[in-house]
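Structure provided below as structure tokens; questions to follow.
Only one protein chain is missing from this complex, and each of the others stays in its spot.
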Amino acid sequence: MASIIVAGRKREFHRISDSFWQYAVYIFGASSFLILFLIALFIVREGYPAFVKIGIWQFISGTTWDVADNIYGILPMIIGTLYVTIGALIISVPLGIFTAIFLTDVAPIKLRSAMRPAIELLVGIPSVVYGLVGMLILVPIIQKFGQGSGDSILAASIVLAVMVLPTIVSITEDSILAVPRSYREGALSLGATRWQMIWHVLIPAARPGIIASIILGMGRAIGETMAMIMVIGNSIIIPDSIFSSARTLTGTLALELKYAAGLHWNALFATGVVLFVLILILNSIGLIMLHGRSK
Amino acid sequence: MKITPKVTQSFAWCICWIAGMTTIAFLIIIVGYVFVNGIGSISWEFLTTNPRGGLKGEGGILSAIAGTVYLIILTLIIALPMGIGAAIYLAEYSSNNLFTRIVRFGVESLAGIPSIVFGLFGFALFVIALGFNFSILSGSMTLACLCLPVIIRTCEEAIKTVPVTLREASLSLGATRWQTITNVVLPAAIPGIVTSIILTVGRVVEETACLYVTMGGSSNMPTSIWSNARTLSLHLYYLAMETTAINKALATGVILITIIIILNFSTRWLSNRFISLYQGNGGK
Partner (left out) sequence: MFTINRLKLILLPGISIFLLIVIGLTGCSQAAVPAGNGLIELRGTINEAGSTSVQPLAEMMAKAFMQKYPDVTVNISGGGSSAGVKAVAAGTVDIGAVSREILINEPDLITYCIARDGVAIVVHESNALTGINIENVAKIYAGEITNWKEVGGADERIVVISREEGSGTREVFDEFVIKPYHKKIKAGALFFDSNGAIRTKVSSEKNAIGYLSFGYIEGLKPLMLNNVAPTVENVQNGRYPIVRRLYFITKNIPSEPVRSFIDYCRSNEGQKIVESQGYIPIVKK
């Protein structure tokens, strides 16, 4: 008799906890969005005074960032980030696409399964290690054979290209593999060589995925910080050549955050807002393209 | 010579090989350079003493190792429950409505935010506003936000892969939905959850930018979550930029890369085991 009562109470407990958890899970689910919202709230709150005092257009197009005189314009950093990102993409996109093709169609099977973990490793290496190797190998080489001191857009682009490469390779590879077999067989049965099939049929079919990989790679490049500080020289100028030193948006944040105060503090957070919005837009476009491609 | 499609193909094959080999070459150069130049500086003393500071970068990396370990544990404690909870929501309770789309948007967007923006947020909120100061706590709370999307994605996959039959069996035995989740589904998804843990550990080890502004960088052995501390990545940065001990920086790099190799290997091994577990006997 007693055991039935106990069983009944246990049953009741589980029923209540089930109902509780049914609603509690919603909170967990929303946690990411809440954090995103919190971050946006914070950086907008701290950055908003800068936009008001300086004016959004003046801030973005101003060419002087001078802490001593309280003048803040982020155009040099925007251009620095832009050049470095474009440079990185120029190197890593062709390299990445052809490596992806290599992995899906050209390499012997054993090599393929050896290369994939290797590419995964490239993703996991900390950015400071990339920066260190860039400092020790790349910068002296550029110093010797190029101009200037070696800390340059060129060095930063190359380092960034290696960091972005795995993203482009793996997403492109997935896109190519996702193209239906019928496309391949159809092309081959019409007498095309394998290369013609790859280049004229598979790649165009995988195009949305490839573009998505480029956009996501761009997002990664724009957001990179530590490796950049170590090889780019951090001068606040509009760079005039690939050998010129420059500064990225992320670099400014890392270097100046700890001591900023007043309008400087606001300006840094305003820079954070610009970064945040930029990456959000880029990533959204990239993800829409990734998920939107025909299955 | 006529450029036949065959010729184009041979040419293209060449380019592909060059591309593939270049990618591998990058890896070999980076890992090779670090290992060849750094391994010489690794000694028992290096691994077991604290950094002593000074221009020559004397001492070892013990406190950096401790800092990294504490950071990993604390970040996991904070992020794992939230992440698994969100994964449970997405895998079990969500339907195709606006709320779910907002949730997914949150997860995907958070994944793309650069680490320095997290650092900005963490510095303003945890270090200054909440008064945690430069500490392991500030670092791990910031890092937990950063790692959340990874955990959610991986765990959601893991939970979704649990066969429906298991759930149905449990429910038909009279268990409530929540009981089913905690006693049947989650344990079955453990390999996937462990994978997400390993991925998070990898991310924590790799991160530098957001910790640069939230952890402080003291070279002393951390004694609590309020301690000012540094991680291996931060230590490498300080060595490289502020001392003449480049060889020690490289040695730290060796340790870091070794950790990443071990983590990657474990993830692969675990996913393979996971797949065979469910394809082998239809799930247990």
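Labels A and B are assigned to the chains in the order they are written; within every chain, residues are numbered from 1.
The working rule: contacts are C-beta pairs under 8 Å (C-beta built on N, C-alpha and C of every residue); 3 or more make two chains touch, one makes a residue touch a chain.
Everything quoted here is computed from the prediction, not taken from an experiment.
Of the listed residues B:Ser224, B:Thr258 or B:Ser271, the one in contact with the hidden chain in the full complex is B:Ser224. Only one residue from A:Val44, A:Val67, A:Leu82 or A:Leu280 touches the chain missing from this view: A:Val67.
The residue touching the chain not shown here, chosen from B:Val36, B:Ile128, B:Ala169 or B:Ile262, is B:Ile128. Contact with the omitted chain, checked across A:Leu188, A:Ile237 or A:Leu280, is made by A:Ile237.
In the full complex, the hidden chain is touched by chain B at residues 52-55, 73, 77, 127-128, 131, 133-134, 182-183, 186-188, 190, 216-220, 223-228, 240-244, 284.
Mapped onto chain A, the interface with the missing chain covers residues 64, 67-68, 76, 140, 143, 148-151, 229, 233-237, 245, 247, 255-256, 258-262.
Basically, only the chains that are shown with their structure count from here on.
Those residues of chain A that touch chain B in the complex are listed here as 14-15, 17-18, 21-22, 24-39, 42-43, 46, 94-95, 97-99, 101-103, 105-107, 111, 115, 117-122, 124-133, 135-137, 162, 165, 169, 192-196, 198-199, 216, 219, 222-226, 230, 250, 253-254, 257-258, 268-269, 272, 275-276, 279-280, 282-284, 287. Every residue of chain B that touches chain A in the complex is listed here, in rising order: 5-6, 8-9, 12-13, 15-20, 22-24, 26-27, 29-31, 33-34, 82, 85-86, 88-90, 92-94, 99-100, 102-103, 105-121, 123-125, 145, 148-149, 152, 175-179, 181, 202, 205-209, 212-213, 233-234, 236-237, 240-241, 246, 249-250, 253, 256-257, 260-261, 263-265, 268.
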